[in-house]
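What follows is an incomplete set of chains from the complex, kept in their original frame.
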Amino acid sequence: MTRYLAHPFDDDKLKEECGVFGVIGVPDAANFVALGLHALQHRGQEAGGIVAYDEREGFNNARRFGYIRDNFTKADVMQMLPGSLAIGHVRYSTAGSKGHTAIRDVQPFFGEFSMGGAAIAHNGNLTNAAALRRDLIDRGAIFQSSSDSECIIHLMAHSIHKSLAERIKDALRAVEGAFSVIAMTRTKLIGVRDPLGVRPLVLGRIGEDGYVLSSETCALDIIGAEFVREIEPGEMVVIAKGQVASSRPFNPAKSRFCIFEHVYFSRPDSILGGRSVYETRRQIGVELARESPVEADLVCPVPDSGTPAAIGFAAESGIPYGMGIIRNQYMGRTFIEPTEQIRNMGVRLKLNVNRALIKDKRVILVDDSVVRGTTSRKIKDMILDAGAAEVHFRIASPPTAWPCFYGVDTPDRDKLLAATMSEDEMRDWIGVDSLKFISLDGLYRAAGEAKGRDASCPQYCDACFSGEYPVAPSDQIAKGFTMKAAE
Amino acid sequence: MTRYLAHPFDDDKLKEECGVFGVIGVPDAANFVALGLHALQHRGQEAGGIVAYDEREGFNNARRFGYIRDNFTKADVMQMLPGSLAIGHVRYSTAGSKGHTAIRDVQPFFGEFSMGGAAIAHNGNLTNAAALRRDLIDRGAIFQSSSDSECIIHLMAHSIHKSLAERIKDALRAVEGAFSVIAMTRTKLIGVRDPLGVRPLVLGRIGEDGYVLSSETCALDIIGAEFVREIEPGEMVVIAKGQVASSRPFNPAKSRFCIFEHVYFSRPDSILGGRSVYETRRQIGVELARESPVEADLVCPVPDSGTPAAIGFAAESGIPYGMGIIRNQYMGRTFIEPTEQIRNMGVRLKLNVNRALIKDKRVILVDDSVVRGTTSRKIKDMILDAGAAEVHFRIASPPTAWPCFYGVDTPDRDKLLAATMSEDEMRDWIGVDSLKFISLDGLYRAAGEAKGRDASCPQYCDACFSGEYPVAPSDQIAKGFTMKAAE
């Protein structure tokens, strides 16, 4: 019944909703999954779950609220998860019903079928889940959770196919939206990415015959696994007995990977689409310095997500780089039942200005994005209170003007600052001397597209900036969401 | 009964043992103390305590294991701590008896005297506590804890003075070693610093009539208090009804502030002795680049403590600065009851190499210190595994060759790498292409002493580097510790 308060600060960020990880072919696979999920914790901090299969003990699962490191490192929990095949999931809480997640919403989801059990973990969001759920209930399904992802296991249950791998295909052909799914049966580890490949999923190798599936490469590093390749958009891999079998269950489509993974979601030490996230972010800073230069004394990151772009901006501009804002290292993600006074402290609990460095300087602050803008305002106040002469904001993404329906928690459109204001209005509202966003083309260039964005057929999903949704969000449209008018 | 495992990584750092914070003259003072302690959490993460005094409710206290943010932000805890006068303490666990702290060891300590109650919180370490304890027990004292600091409250109890402030003076005149003490009676907030001023203590102002005492200035910032001045070495301040009365209870002595506070313990956004910690650290990097230059492609901090020196090194050397090592943001300080496998993961749980950036580069790693050297070796392994062409370590402090007895948790002397090896031997043992420490003079210069260290009468306590102990560690000598032979 405990109420958690999300960071006042984090409330002004877009949040990835999930990370997935699976291992086959190593003893005590759940231990590896726990480590992998720990490395993916930035993709979801509210809760985590692991399902493991052991020939003698069968399927076992554990679900816990809180960080992986606080739960899935305990011997008594891990002993309950024996076996050489396991998958796991970390979850961010959507601002859902009554503001809290029930433990039954925590993945992986498990189902018993006549041919044996199967578990699935899903990163992404199904855009037709509400309609599917209605139909499944009409056919006799009893839902355990309020999660869109549970549809997949019920679709599997109602498939007429004999093999579980076929049932997974069947189920995923019926869903729309973004999904990187990891599944397991008693003998197989399975990975699938939606036809557009919106969310990441990579394949790694460990030990003699072991294989790993992970949302990001940084989670391969922590367990010492070798990065093999990305699962391709629209690809399904079935791994068993040291063999990886690949197939293409969906109609072919042009890849539309989420560009915000490069900007903010993924960890800087991951490789996405063959490209270093850190390098892309540093290059965004370089592009920003070219597009929107300004005379100043100091380039400061808003820690920690603005750091690589700030390094790039400083290097390109020749303006010294410095830590003008210091982050409290002991700030967790949430406060439990905070007092009113604590609630009002906001960003101060997390950040402090390095007054001695800032005083009398013209400061360029580099941040990753502006969502509601409330945090930008507070940071500006702190910087000015500390005696800065000027404050210039440089933002490592274009204005965020549209919600994401593919697995990212975004405020309603009318809460997005960029949906209601021009760049100049935003500058005045935040109260800084200048405010500049990187251009969409600049972002594409930083992400390795030398010619920038291909407007007729964009190389990435950039719906949150452009309003161009590669998959129609049908549940949302049914609830009244208005898409951008065709131009 | 839960066993905590300190970070395998943190195990290779010196640890500050305490932070103290007190407020008088504001409503709900305990809330401010909680925030101040949160900002001082880097000085002690194992446990925290707060004592508050309210005219109607009297003295109340709460002690908890774990972070301040997890305990002292809850309404039900804070409601138990009413009043406009409160003090608090964060504590690091010394590698003490049976490896764990009892809750009764958590400060502040409270005593009831015939003239009313008093509580004290102590940062530092008493070098004659063992002897004092024996004597106090002989006189009838019943000790509650195994803490050296408890002596102070018993010395107060046995003082013949009538006023509590006089009793505190009396008690502190009997102790030797390093102490920054914050105390409270029903009406007074009291601060005292030992004659050498080894540990920091600052005075701040808040609201109309409110005053604050804090280990560091960064904790004034979080509550919006104004920095007034440092409590001077050997000074005692008694604050009541909006008035600050200063006195000098001890024989005068030359100040010997701990130079390691500049190097590592204090937060970079604090001001110590009128000097920005961040700026001192950045300047250490500059000095290091001058003293020990090397050709390379990249300057990388070992996060997070090496960052300011790395920025300085990069700026001075002209070699690009980059984040070659990425820190896991969701790494807490401890694992509860970890499995064997987790225990063996070590530094990997916390750090990952940014492979794409490191590959084929000659890398300069800037770290704050080398204690046992075990972590340096592991980091070197990670960097080489990622394909670095060369690895050069630059250390922002001189070789740590002597234990500290003034409130810092140091390994026994024979566990200190620099106590048993020369710089070249250390380089070979760690296995890097070069290893250089800043000189003692360079460090003093970076800390603002233009002429370097005054060997006849050093401006700082640097016993951990020099073996010159400004206060004889008499308990340790009684137990067999051999001091450096006079030269």
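Order of writing sets the chain letters: A and B. Residues in each chain are counted from 1.
Convention: a contact is a pair of C-beta atoms (placed from the backbone, for glycine too) under 8 Å apart; a residue touches a chain by one contact, two chains touch by 3 or more.
Since the structure is predicted, the reported quantities are computational estimates derived from the model, not experimental observations.
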Check your understanding: Full complex copy number, with 2 in place?
Key -> 4
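As a working rule, only the chains that are shown with their structure count from here on.
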Point to revise | Rotation in the CA alignment of chain A with chain B, degrees, nearest 5 | key: 180
Practice item. List the centre-to-centre spacing of chain A and chain B in whole Å, with centres computed as mean CA coordinates. Key: 36
Review point. For chain B, which residues are in contact with chain A within the complex?
Key: 28, 31, 34-35, 38-39, 41-42, 45, 67-70, 73-76, 78, 218, 221-222, 267-269, 271, 276, 278-279, 282, 304, 307-308, 311, 315, 320-323, 326, 328-332, 335-339, 341-342, 345, 348-349, 352-357
